[in-house]
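Quick one: structure below, then a few questions.
Here the complex is missing one protein chain, while the rest keep their positions.
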Amino acid sequence: MSSFIRKSITRRTALKGFGAAAGLVAGPGFVRYSQAQSSEPIRIGFQAHRTGIGASYGRWYERTTNAAVKAINAAGGINGRQVEIIVEDDGTDPGRGAEVVGKFANQHKVDVAFGTLFSHVVIGSAPAAGENKLPYYVVSEGHHVASTKLNRYVFQPGITDVKSQIQAMAPWIASNAGKKVTQIFPDFAFGYDHRDYLPPALKAQGADVIAQIAIPPTESSFTKYFPQIPADTDVIYHVMVGPAVLTFVKELGEFYGSNRPQLFGFIDSLEAVDVNSPGLEFLEGSHFWEGSPRYAQPDDSDAQKAYRAAVGIDDNGASVDDPKDISTAAHMFGCWETLYVIKKAMEDSGYQGRDDAAKLVEATEALTEFAEGPEHPQGPKIFNGKIHQCFGIQNISKLEGGRLNVVHKTSIEDGMYEPEGDYTTQPL
Amino acid sequence: MAFGPHLLLATLEGLVTSAVLALMALGLSLVFGVMRVVNVAHGEFFMLGAVLAWAVTATLGGNPAIGFLAALVISPLIVGAVALLAEQLVLKRLNYNPEATIVATIGLLYIIQQLALTFYGPDARPVAAPFNYRISLPWFGYSGYKLSIIGASAILLIATWFVLTRTRIGLVMRATQYDSETAQAFGIPVERVYAGVFALGAMLAAVAAVLIVPISQAHYLMGLDPLLLSFIVVIIGGLGSLRGTVVAALLIGVSDGVISVFFSPTLAKIIATLVVAMVLVFRPQGLFGTARR
Amino acid sequence: MMPLLTTKGLGKSYGGLKAVDGVDFSLMPGEIRAIIGPNGAGKTTFVSLVCGRVHPSAGMIVFDGEDITSMPPHQRVRHGIAYTFQITSVFANLTAYDNVALPVQRTLQGGHGHKAVHAGVMEALARTGLAGREDVLAGHLSYGHQRLLEVAMGLALKPRLLILDEPTQGLSDGEIDGFITLVREIAGSATVLLIEHNMQVVMKLADRITVMNGGTILAEGTPEQISANADVQHAYLGTPADE
Partner (left out) sequence: MRHDGFKPAALHVAVIALLFALNFMLPDYHHGLLARIMVLAVFAMGYNLLFGYVGLLSLGHAMFFSAGLYGSGLAIYHLGWSVPAAFGAGLVSGAALSLVIGLLALRTTGVAFMIVTMMFAQVFYLSILYFAQWTGGDQGLVLQQSQRLIEVGGVTLDLTEPVTRYMAALGLFSVVLVATLFIARSAFGRVLVAIRENEERTKMLGYDTFANKLAAVVASGVICAASGAAYALLFGYVGSTLASVQYSILPLLWVLLGGAATTLGPLVGTVFMYYVIDVTSGYTSAYMLVVGIALILLVLYFPKGVLGTIRDRWVRWLP
C-alpha cells in the first residue's frame, strides 16, 4: 500500500504543479492571459431533480434559477463575469447526486454547486462536495445543514430550515387554531422534523400534541389511519408530501364531512397542485404555512412583483404560459435568493476561480443579514455563518374562495433557535 | 374511535385495495401463467392506464361521469394496443425466454416511464369521480365511489372467470397454458394467443388504474408499488389460479388494512410483508397452487 | 454373508394407485441382478425408492446393515448407492469432462487437487470408451455416448451398488456388446442392479433375475429358473416383447 501512497502523492503534486504554473503565467506581465481568464463565465452547477420523485419541484427550481441568472447577467454578472448554469439531473437519488457533484467538481469544473431540494440527495451529496472542496449551496429547507452534521462546504442561505419554520408556526397555531393538536406526517425524515420539533414548540405556547400519526412512505391510501385521530382534537396538523397528497386530503374530507377539526398544513403537500382540484374543496377555510405566497397579495412589495414577473408566474402562482401549470412558489424563491447570496459572497471575497473556494466559504460565513429587496424578494433574512443557515419570515395563509390569502406573517425571531454546532471550527 | 368501527373502516379500506389489486394481479397472473413471462412493465401499464384516464377526461371535459366512462373504454384499449406492439416487437422475438423477457420488460418500464414524464409531466393530476356520494355512517363517513369500485371489480372478475372457463377463447388459453407445444400441434395459434393474453393482461391493469384514479390521482411513478404487490398476490395465489389470485388479493388487501389497526403503520407494513414472505417460504406453491415441478 | 441391500414391505402409492406394494427384496454383494417386468410393473419406482428420489409410503430399506429409509438421496449416494437415469440426464451444457469431474471430485479423499481430479476423470472416460471426447459438450454427444457418459458418471462415484435404469435403450448392437463387457468389469468392484428390457443382455449379464408385475415381486431366480417359470412366461415373456 505504501507505494500506492507515494504514487498518489505524485499524482496530487503533479496536478498542484500545473496549478502553480498556471498561477505564475497568470501573474504580472501576463495581463492578457489573466484578463482572458477573468472574462470567462462563472460556472454554477445546478443539481436538478429532473426525474424521480422530485421532478415536480425540479422543473420550477430550474425556471427560477434561469430567471435569476438572466437577471444577474443583465445587471453585469458577478465580478464582471457572466454566470453560466450547468444542469445535471440527479434523478432525485442520493447515489447519483454524489456522482453529479463529483462531475461538477472534476468534469465541468464549476465554481460552485447549487440548487438541491430533496434532503436525502443533499445528505448523500454533501460528502462529495466536502471532499472536492466544492462550495455547495442547497435550497432544501431540511434541518440537515443547520444540524451541523454535514460539512463546511454545504450552505443553505436562501431558505429557512424546517425546524425554524415549525417553531415559528407554534404561537399562531396555539392562539388561533386550538390547543389540542394531532399531527399526521410521513414516516420519514422530513416528517421527523415535524414530529420532533412541533411538540416542544407548542408546549412553550401552552398547547399540546395529543397524537402523532406517521404514515409509511409507500402508502397510497390513508383512510384507515384516520380513526387514530383522537375525537377531542382541535387541530389536525398535516404535512404530507408526494403524489398521494391529494388522496390524503380527499379521504380526510370523506371521513369527516362538514364536521371537521381545524386544519393546519404545510403547503409542501400541495406544491405544484391546484388548490381548486376536484376533491380539495374540503380544505376551504383551512390554514397553510407558505414560505413565499403562491397567490399575489395586496401588499406585495415591488421586489416581489418583479420577481414573479421574472420567473413567469401569474397572480395565481401558475405559469403565465399555462394557467394549469402550478408553481412551487413556497420554496422556489430560495433558488433566486441563493444565487444572489453566491453573488454577494463571490464579490466580497474577490473570487477568481476554484483556488478561491476557501475564501468563498469564509466570505459566505461572514454574511449576517440580507435586506428585503430585488435580491431577496421573499423578505429580510438573518444568516448564521456558524451553522450555514438563514432565518426568514414565514407566512400563514388561509384558503378562502379558492385562493390562499396571507393572514399572518411571523417575525424572524419567532424562528430562531440555539445553534447546535459550529462549522467554522472545521478545517477548510 | 371505538374498536368495532375502526375495524370496519380498516376492512372496507382493505376491500377497496383488494378489488383493484385483484384486477391488476389477474392480468399479471394470466401473462405469467399462459406465457411464463414475468412482466416487470405491468406496473407501467397500470400507470399508463391512469395517465390516459386523465388525458381522456381532461380532453372531454363536461360531465365527470361521461368522461370517466369514456376513459374506462378508451384507456384500456390504448394500453392494450401498446402492449400488443411491445409483444410483437420485442417479446415475440425473444421467444419468451424468461430471463431475456425480464430485462426487456425492465427496458419497457424505463421507456414508458420516461415517455410519461416527458409528455405528461411530473405532477400528480386528479380525475373527477363519476359521482360523489358520501355515505354517512354513525362513526365516520365513507366514499360511495370507493364502494362502487369493489362492485365493479367483482363484476369484471366474474366476467373474466366466465371467459376463461366457459368460452372457446378461455379453453384455447387454458390449453396453451397447460402445454403450449401440444396446443400448437392441435392447431391452436399459440403466437396469437400469446399476443392476445399479453394485451389482455395489460388491459386489466389499465382498467384497475382507471377505477382507482379518481381516488388516487395519476402520477408517472405510481406503477412500482402495485407491481410489487401484484407479484406477491400472484405467487401467494398460485400460478394461473383465478380463484387463488382473488383470495390472495383479499388476504393481502384486508390484512394490510387490518394490521394497521394494531400496529404503527410502518411496523404494520413490516409485519405484513414478513408474514406473507413466511407463507411463501413454508408453502412455496402458493395457497391454492399444487406443487409443480 | 450379509445382504448389501434389503427392503422390507416397501411400498409407494400415488393416490389410490399402488406403484410398489410390499416388496421384500435382498441383494448380495458382488451380484449382478436384473429386474425385469412389463411396463408399469413398478421397476423404476422401486429403484427410485432405493436411491431416495422417491419417498416410500410404507416399509423400510436397509443398506449394508443400516436403515436408510429416511436418508436424503445425496447421503445415500455418499453411502455408495449410485443411480443412472433411465432418461439420459447428463449436464448437456457442460463438457463431458466436467460431467465426470463432478462425481470424481466428490469421491476423492483428501486430495482435491486439479491433478487428482484430472486423472480420475480421464480414467472414467477411458473405461467407458469416451477418451478423446472430454471437450465435447455433453449435449452434442451422440445418444449412445450420452448413455455411456451417464455410466461413466455412475462409475466415477465409486459405488458399492450401481443401479442402471435401462442402460442399453437406444444403443446399437455393437455398442451393446461393449456395454456388456463394461458391466462385467464393473461387477468386479461393485454390486449391479439393472433394469433392462433387452432379454439378451439380461441373460448374458445377470446372476439372478427378479421379475416384477403390478408393483409386486412375481418371481426371483437364476436366468434358467426364470426362463422356466410358468408365471413369468404368462405375465411377461409370454407376451411378445418386441420393444
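First chain written, first letter: the chains are A, B and C, and each begins at residue 1.
In this text, a residue touches a chain if its C-beta (ideal position, glycine included) is under 8 Å from a C-beta of that chain, and two chains touch if they have at least 3 such contacts.
As the structure is a prediction and not an experimental result, all values here were calculated from the model.
Asks: Using the contact definition given at the top, list the shown chains touched by the missing chain.
Replies: Among the chains that are shown, those touched by the missing chain are A, B, C.
Asks: Tell me which residue among A:50, A:238, A:308 or A:381 touches the hidden chain in the full complex.
Replies: Of these options, the touching residue for the absent chain is A:50.
Asks: Touching the absent chain in the whole complex: find that residue among B:9, B:218, B:259 or B:276.
Replies: Reading the full complex, the residue touching the unseen chain is B:276.
Asks: From the list A:141, A:187, A:268 or A:290, pick the residue that touches the absent chain.
Replies: Touching the chain that is not displayed is residue A:187.
Asks: Pick out the residues on subunit A that sit against the missing chain.
Replies: That gives, for subunit A, the contact residues 1-2, 4-5, 7-8, 11-12, 50-51, 88-89, 93-95, 98-99, 102-103, 105-107, 119-120, 123-124, 126-128, 130-131, 142, 144, 149-151, 187-190, 192, 216-217.
Asks: Would you write out the residues of subunit B that touch the absent chain, in ascending order?
Replies: That gives, for subunit B, the contact residues 32, 38, 90, 93-94, 97, 99-100, 102-104, 106-111, 113-115, 117-118, 224, 228, 231-232, 235, 239, 266-267, 269-270, 273-274, 276-278, 280-282, 284-286.
Asks: Residue-wise, where is subunit C in contact with the chain that is not depicted?
Replies: Residues 51, 53, 72-75, 77-78, 82-83, 85, 89-94, 97-98, 101-103, 105-107, 112, 114, 117-118, 121, 134, 153, 157 of subunit C touch the chain absent from view.
Rule of thumb we're sticking to: only the chains that are shown with their structure count from here on.
Asks: Name the shape of the chain contact graph, picking from line, ring, star, complete and other.
Replies: Other.
Asks: If you average the Cα atoms per chain, which one ends up farthest from subunit C?
Replies: Comparing chain centres, A lies farthest from subunit C.
Asks: Which whole number of Å gives the spacing of the CA centres of subunit A and subunit C?
Replies: The computed centroid separation for subunit A versus subunit C comes out at 75 Å.
Asks: Any idea which subunit B residues touch subunit A in the complex?
Replies: On the subunit B side, the touching residues are 1, 5-6, 9-10, 12-14, 16-17, 64, 114, 117, 121-124, 126-129, 134, 136, 140-143, 215-217, 219, 221-222, 225, 257, 260-261, 264-266, 268-269.
Asks: Using the touch rule from the top, collect the residues of subunit A that touch subunit B in their complex.
Replies: Touch residues, subunit A against subunit B: 51-53, 55-56, 58-59, 187, 213-216, 218-221, 223-228, 231, 243-247, 250-251, 254-257, 272-273, 277-279, 326.
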